[in-house]
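Left out: one protein chain. Kept in place: all the others.
Just so it is clear, A and B label the chains in written order, and each chain counts residues from 1 on its own.
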Amino acid sequence: MKRYGMHIDIDRCNGCGACMVACAVENNIPPVAGADDRKGITPLRVYQIDNGEAYPNRRTAFIPMLCQQCGNETPCAHVCPQQAVDVDPETGIVGQMAERCLGCRYCMAACPYHARYFNWWDPKWPAGMEAALNPDVAPRQRGVVEKCNFCHGRRHAAMEKAAAAGKREIDPADYVPACAEACPSGAIRFVDLNAQAAPADSFRLLERLDTDPKIFYRSKKDWVKRNG
Amino acid sequence: MDKFLIARGLKRCSTGRFLLWVGPWFALLLFGLYAAGLCLVKGLNQTNMDNRFAFGLWIFLDLTVIALGAGAFFTGFLLYILKLDDLRAVINSAVIIGLTAYSGAVAVLAVDVGQPLRAWFTFWYPNVHSMLTEVTFCITCYLIVLAIEYVPIVLKNRRLKEVPSLLVFEFQLHKLMYVLAGVGTFLSFFHQGSLGGLYGVLRGRPFAFREGLFIWPSTFFLFILSAAAVGPSFVLLTTWLVEKITKKQLVRTEVLQLLGRISGLLLSVYVLAKTVDTLVWINRTSPHAGFPAAQFYGWKPFGIEILFAEIVLFGLLPAAILLMPRLRARRGLLVTAAALACCGVTLNRFVQTVQTLALPTLPFDKFLSYTPSWQEVGTFLAVVAYGVLVYSFSFRYLNVFPEERALKVQPAAPQEEEEPAYAGR
Partner (left out) sequence: MTTRRAAVQIIAGAGVGALFTPAPWRLVRDTALWSENWPGIPRPKRGPISAKTTVCTLCPAGCAVRARCVGDQPVSLAGVNGGLCPLGVIGHHLPYYPRRVKQGAPEEARAAIAKADPTKRVAVLDLRPGRTASALYRKAMKDQGGLYLAPPQPGASVNLAAAKSVLSVGAPLFEGWLPPAEVFAARDRFRLVQIEREFSRTAAMADVWLPSGDVAEIARKLDGPVLVVDRTMSPAIVALNKEIGGWGQTVQAAPDFGADDLASVADGSIGVLYIDESNAGEYIPWQEIERKLAPNAVTVAFAWSPDGYARHAKFVLPTAVFPEALDDVDGRVTTPLLKAPEGVVDPVEFIAKASLADALKEVKPKEDGGWRLPYTGTLDATASALSTKVYQESNLLLAPRHVAVAPGAGLAENDAAVLETSRGRLPVRVVVDAGLPAGKVRFLGTPEVLDLCGSEEPKVVRG
């Protein structure tokens, strides 16, 4: 039994955004011309945080935010009226079934991490770009909620590969989410939390809400830790 | 022209005048249907809701109209179960208000969800942990109950009464009223409560999250109380409004006084419960989640004034007025107090939906604001127009107020009167 999670080193993130773009490529997320930072779909989103001071005491850092895959009474899973959110006991991944989603957005209200995004528009790609879509992920239509699912498509591909080779366990090198793969600085590391405990000085966001998130952040900077 | 449809002994204005009244509301309904149609065809990007404000004007108004329409179940409970016979004068009106409120809310919900065709999934894959499942089931059942309760009112129409089978059907149906009232009360108890539970269970929103009893957060009970308190007030308000517009006396003063007293009593219980709940939240629930309550009120324009307004201005004040017989006796004060109570419930629903979502949760969140788009406002106005139209037609052709005939007075000379604004339907 696995408990997939991430160790994210805030000190190594330079806010380049390669992870965000890789996520969009992997998950066939439509580019929406009319979207802004409130209506866009960015299952992984890098926020810029700062210490609130003025120049020259201003310090900034970047924090990649994605679905925290809450383990304790997963808020979104509890509130979905038609069980479109599925928490996999084998992996701890919180999956979203876009085909069952009604689009009531109650889960979006329940999520304190703003990790869920709604398809406000019909998906449209520039002419010809549909050819470059990832066949492992189904594009969603408008009116449904989506979020990070740790690149489910890649996990399925890894499972198929293992099955074809007659193995029971997948090879960890075969299952790396797109963001972790794309990050040039190695700030995002995808791990099995059962096999690799988080470094001692890690923190999680909104710990006191008791959601048991699986994304562990670390930073040597005090102001970043206070912000978390 | 349509005299044959109007009940004998009741005076109604001329057909032409009625059409003049109905016309603009019909136009508003068409405009609203167009706005809703845009949202259905082009998608919800037509609204100003976004990933942060997943709930906007529509959900806020749905909750409000359902709370205001609670007069239907509560009046029925008081009349048929507790045998407060004076309320027979307003039960029909309450049922019509309830029916239009609930059917309007359901219609808006059909536009609000991204995939309305999948609405039946909630019945097919229900999630027992989710308050919204409970709301869906209960409201669907209750809408059916309300529709059945409305049928006898329709069947008592002058022309329809002449059809023997319908007369018999209506008579049989009437025997069911007690059962329906009981079922309606039971269903309403749960869905009014679950609507409150929707927000009280959100652990991720410490502003709204409340501890409670067993699986029900305190907001479950607060919503039931506030709905029950405001239901009679809204019935009172609409009765007064209809009396003003039609220039007739439709109910005895004692009935309005009774409605006011009931509302005042429940309102004071609600204010007490809400105060206790707020204190528990400030001192225990919110700090336990890592959010000192005062932090929430630092974001303009959502200052501490809102809490004060909700509990004192729109809660304690109208409760006091409605409980004191001498103040209640003055029509102006009575109606004002009822209106204040309705405003209080509206504000409370707003706080639970829009304010909850506006307040940041992550330490690096920005405080964002939201204004509804014209398509959202238009859709909502369609519900208001729909309610006014159904009520107008019902009032004209059906005997909505049984005491009207007994209280018939000569109407004053017809004058053009400004339409007063509806107190938020």
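We adopt the following convention: a contact is a pair of C-beta atoms (placed from the backbone, for glycine too) under 8 Å apart; a residue touches a chain by one contact, two chains touch by 3 or more.
On a predicted model such as this, the values are computed, not experimentally measured, just so you know.
Under the definition given at the start, what are the shown partners of the omitted chain?
Visible chains that the missing one touches: A, B.
In the full complex, which of A:76, A:94, A:145 or A:182 touches the chain missing from this view?
A:182
One chain is left out of this view; which of A:50, A:171 or A:207 touches it in the full complex?
A:50
So which of A:12, A:156 or A:225 would be touching the chain we can't see?
Reading the full complex, the residue touching the unseen chain is A:12.
Given that one chain is not shown, which residue among A:36, A:169 or A:222 touches it?
A:36
Mind pulling the chain A residues that touch the left-out chain?
11-12, 14-18, 20-26, 28-29, 31-33, 35-37, 40-42, 45-46, 48, 50, 54-56, 58-62, 99, 122-123, 125-135, 137-141, 178, 181-186
In the full complex, which bits of chain B touch the chain not displayed? Write them out.
115, 117-118, 120-121
Going forward, only the chains that are shown with their structure count from here on.
Between chain A and chain B, what's the gap in Å when you average each chain's C-alpha atoms?
40
State the interface residues of chain B toward chain A in the complex, per the touch definition above.
Chain B reaches chain A through residues 43-45, 50-52, 54-55, 112-115, 118-119, 121-122, 124-127, 129-133, 136, 198, 201-206, 288-290, 356-357, 361-365, 368.
Note which residues of chain A are touching chain B in the complex, please.
Residues 34, 38-40, 47, 49, 63, 65, 73, 75, 77-84, 100-106, 108-114, 116-122, 142-145, 205-211, 227-228.
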